[in-house]
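Note that this complex is displayed minus one protein chain, with the remaining chains in position.
Going by the order they are written in, the chains are A and B; count residues from 1 in each one.
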Amino acid sequence: MALTARLARVPALLRAEEPRTKPDVIAVVAGFVCIALVAAAIFAPLIAPYQPDSIDATAINQGPSAAHLLGTDSLGRDVLTRVLYGARLSLLGPALVTLLSTTLGTAIAVAGSWLGGTADRLIARFLDILFAFPSILFAVLAVIAFGAGLIAPVIALSVAYTPYIARVIRAAAVHERQLPYIEACQLLGYSSWRTAANHLLRNLRLLIIAQATITFGYALLDLAAISFIGLGVQPPTAEWGLMVSEGDSALLNGYPYESLAAGVAIVLTVVAFNVLGERLAARSRGMQ
Amino acid sequence: MLSHVRRWIVAPLATLLAASFVLYAAVWLQPGNPLTILLGTKASPAQYRYLAHKLGLDRPMLVRYWDWLSNAVHGNFGTSLVYKQSVASLIAPRLLTTLLLVAYAGVIITVIGVTLGIIGGMSPRAAPYVAGVSGLGVAIPGFVAAEVLIAVFAVKLGWFPVLGTGQGLAGRLRHLTLPAFALAIASIAYVSQITRAAVSNEEQSPHVETARGRGLAGPRILRRHVLRNAAIPIMTVSALTVASLLAGAIVVEYAFGLGGIGSLLVQSVSDKDSNVVLAIGLILVLVFVITTTALDLLQYLLDPQLRLKAAASWH
Partner (left out) sequence: MSPPAPSRPVVAAANPRLLEVGQLRVELKIGGRWRAVVQDVSLTLAAGQTVGIVGESGSGKSVTARSIARLLPPGARVTGDVRFDGEPVWAMNRARLRQFRAHDIGIIYQDPRAHVNTVHSIGDFLTEGVIDQGPRERRELSISALRAVGIPDPERRLKQYPHQLSGGLLQRVMIAAAIMPGPRLLLADEPTTALDVTTQSEVMAVLDEQRQARQLAMVFITHDLDLAAAVTDTIAVMYAGTIVETGPSAGLHERALHPYTAGLLAARPQPSRVASLYTIPGRPIAAYESGTGCVFAGRCAYTQQHCLDARPEPRQFGDHVVACHRTEELHGTLHSAGPDPAAPPTASSGPAAPPTALERA
């Protein structure tokens, strides 16, 4: 093999060898649940027994039955159907938030750790301002400026979460940056971009994925809360947070089905993603 | 010395300033017009212009921002467009309710969360149960907890009232119990996770082995060596959690119809009552920045090793 080709393999060889570990049962189960939830959202029209907005005045506030597995709400709409359809927006929002904040946060973190010095400090100061806002407040501000719905809170939360992600990734990036294989890349004449993208990021990918999964859970909770207080998704669209709020009056009268079904959906999803994220994070720590 | 002043006084103040600007900018961007709220839609253009000038709404944004900020610093938050009274007088009683709620939840979180964490950290048998319960708990948002608690304890069992704030201390506490627990659940779980990790970490540390090897008794080791050493991270997390309760209170107050600043915030956003929104937003940001700065300072004072690590981290 040509010398240059052999030298080019050096960085890869110097990287920590990934240990072979046996599969983690709990993580696999959690992963399956996550996939099942996403599938349920995507295939809702195929699985759901009814239409999400078909009102049935004769079947108001009914408990679980053969016809309505999770009961009906105060307008006679089938709860199971609305939960399935609600999954679409309830999962899409957090997915967008996760994508945006993880990308932004990772980019800022790697840039900060790479550039160092003044640039790094400036970035830190800027992020400090974001840290001053509780994420919900940020979302509320966005709604004030840009109106209720899904878009404004999604963008606001993406911005609000970025500093938290950036902080975690940066700590790991600073540590990785000092490892010998990075220096090997630079000595081989790789550009900064290539080193950062191909090598540094690749070693951090497990941590990034773990962070993203955990962020998903938080985003879901925050977005559902925004919809709950009426500043997010608007009726009659099906969305879990909104359903918890809409089911409130029925609940006070002893018919908790809509609220509880949506609430369980939220908790289940967040638990599944959290467990998966934590297992991945533990693995990434084990590899460092 | 100079770097210390910069870090704990100048930096937070700068952050607060910038945050207040973000706050104001968001409200300023709001579509819709306070003038139509006050005058209705049928007034003449001249009347709008007159009122705009009188209220100072025709000045550039930065001037208005500075004006608002300098007034706010003195406690003058302007007048509510909806309630027609000074924002400060509107907020004050509600602030009390919110603080009571947060304090109540804070006590619950500290007592239950830390106790669970200690049990999980010291007993390997109990640990998986504590971990499981807390893993579930962190996934339960305030509003879901609120609805469940209402369904079970208010509607079904009738032990607690559903809505309203109540009279007198005992009445208020009774009304605040379900909201406090709803607010607390996710934080109990989180605090117990952190406590369990800190306690378990200390319990396995070499200096505890030394204590055991010298024949010290269990409770003594727990007190002097495990808890004493784990206290710092536990206290830090607990304090940060309580600060974040203020944000969570927004949702819980709304769910329970409590007369606190959280529900007022939600109401004012729909009402487009800008001055109220600005005031409450500023309070939230202030509390957040003060708490995080104070905690940072406390950690720095308690742990000399952090002074060396400061160079490596972002601060």
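The definition used in the following text is that a contact is a pair of C-beta atoms (placed from the backbone, for glycine too) under 8 Å apart; a residue touches a chain by one contact, two chains touch by 3 or more.
Quantities reported herein were computed from a predicted structural model and do not represent experimental measurements.
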Which shown chains does the hidden chain touch?
-> B
Thinking of the whole complex, not just what is shown, which of B:4, B:53, B:156 or B:212 touches the missing chain?
-> B:212
List the residues of chain B that touch the chain left out of this view.
-> 124, 205-207, 209-217, 224-225, 228-229, 304
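Assume only the chains that are shown with their structure count from here on.
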Where on chain B does chain A make contact in their complex?
-> 11, 14-16, 18-19, 22-23, 25-27, 29-31, 135-136, 138-144, 147-148, 150-151, 155-156, 162, 244, 246-248, 250-251, 254-255, 265-266, 269-270, 277, 281, 284-285, 288-289, 292, 312-315
Can you list the residues on chain A that touch chain B in the complex?
-> 120, 124-125, 127-129, 131-137, 140-147, 167, 170-171, 174, 217, 221, 224-225, 228-231, 241, 244-245, 247-248, 251-254, 256, 259-260, 263, 266-267, 270-271, 274-275
